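The complex appears here minus one protein chain, its other protein chains still in place.
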Amino acid sequence: MEGGCCGHGLRLDGPVRDDARRRLLSVKGHVEGILRMLEDDTVYCVDVLKQLKAVDGALGKVGNLVLQSHLRHHVVTAHERGDEDRIVAELMEILKYR
Amino acid sequence: MEGGCCGHGLRLDGPVRDDARRRLLSVKGHVEGILRMLEDDTVYCVDVLKQLKAVDGALGKVGNLVLQSHLRHHVVTAHERGDEDRIVAELMEILKYR
Amino acid sequence: MEGGCCGHGLRLDGPVRDDARRRLLSVKGHVEGILRMLEDDTVYCVDVLKQLKAVDGALGKVGNLVLQSHLRHHVVTAHERGDEDRIVAELMEILKYR
Partner (left out) sequence: MEGGCCGHGLRLDGPVRDDARRRLLSVKGHVEGILRMLEDDTVYCVDVLKQLKAVDGALGKVGNLVLQSHLRHHVVTAHERGDEDRIVAELMEILKYR
């Protein structure tokens, strides 16, 4: 898991980064809550599945934020910068259906 | 986020619970890693999106474990117990496509 | 694509089969509509993507119907029949997250 990087100088927008961080902190708290549920030896499978689904939804929303910011700040300007091949390849890697 | 519960006495299988816990601890560590990435103001959107996708995959695997255990231990015996309406309704709520 | 089959005698419930057929006929019509869109050399990518997403949603609903029927009629009785290993393995193959 590398940070920043890469010489291309493209960075996640500051306010979006802050928002993503806040939401991920809440995701982390949610995961900790599921971990506590799992200490209870009477926990019911479906209650765990529901919580996993909720965490998945929250992660998806963080992804939406970051994706939208990336589209706005880096993808729509890729042709001007001349790095569109890399930008499109990276994005397809993330977005592609299987 | 309620624990165990519900009077129906159906419980997540012990070894599966342990496995789910181990995997969720690793998910939590992964989320903490993304939180650290997000402290770096040069972090690149796509690196964050890749990590979010990896966490999503790991969560999905925890879900698979719990789902399989639920099918094996509770769903295939629902008609014998007589709670098949509840069991099917709960499962569809989790599994349904939108 | 094999039909019916398999010696286990488990069959898709008649009314559900009819409903699935009606919905799939509509999916087929929708696909034909996209094929017509694609004959127009001014068609816009996003209009195609929206229609593909709509078809995907319609297919998902057919899947929900068939899945619910399978759960109700075959999965909850699997232990009584003694074929629960097969039933669970088949279902996980379809439902599992990657």
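Lettered A, B and C in written order, each chain numbered from 1.
Throughout what follows, contacts are C-beta pairs under 8 Å (C-beta built on N, C-alpha and C of every residue); 3 or more make two chains touch, one makes a residue touch a chain.
In this text the structure is predicted, and so the values were computed from the model without any measurement.
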| item | value |
| --- | --- |
| Displayed chains contacted by the hidden chain, counting the whole assembly | A, C |
| On chain A, residues whose C-beta touches the chain left out of the figure | 57, 60-61, 63-64, 67-68, 71-72, 75-80, 84, 87-88, 91-92, 95-98 |
| Hidden partner interface residues of chain C, rising order | 1-6, 8, 10-12, 14, 17, 20-21, 24-25, 27-28, 30-53, 55-56, 59-60, 62-63, 66-67, 69-70, 73-74, 90-91, 93-94 |
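Convention: only the chains that are shown with their structure count from here on.
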| item | value |
| --- | --- |
| Where chain B and chain C are represented by their mean Cα positions, the distance between them in whole Å | 24 |
| Separation of chain A from chain C, taking each centre as the mean of its C-alpha atoms, in whole Å | 30 |
| Gap in Å, rounded to a whole number, between the CA centres of chain B and chain A | 17 |
| Chain A: positions in contact with at least two other chains | none |
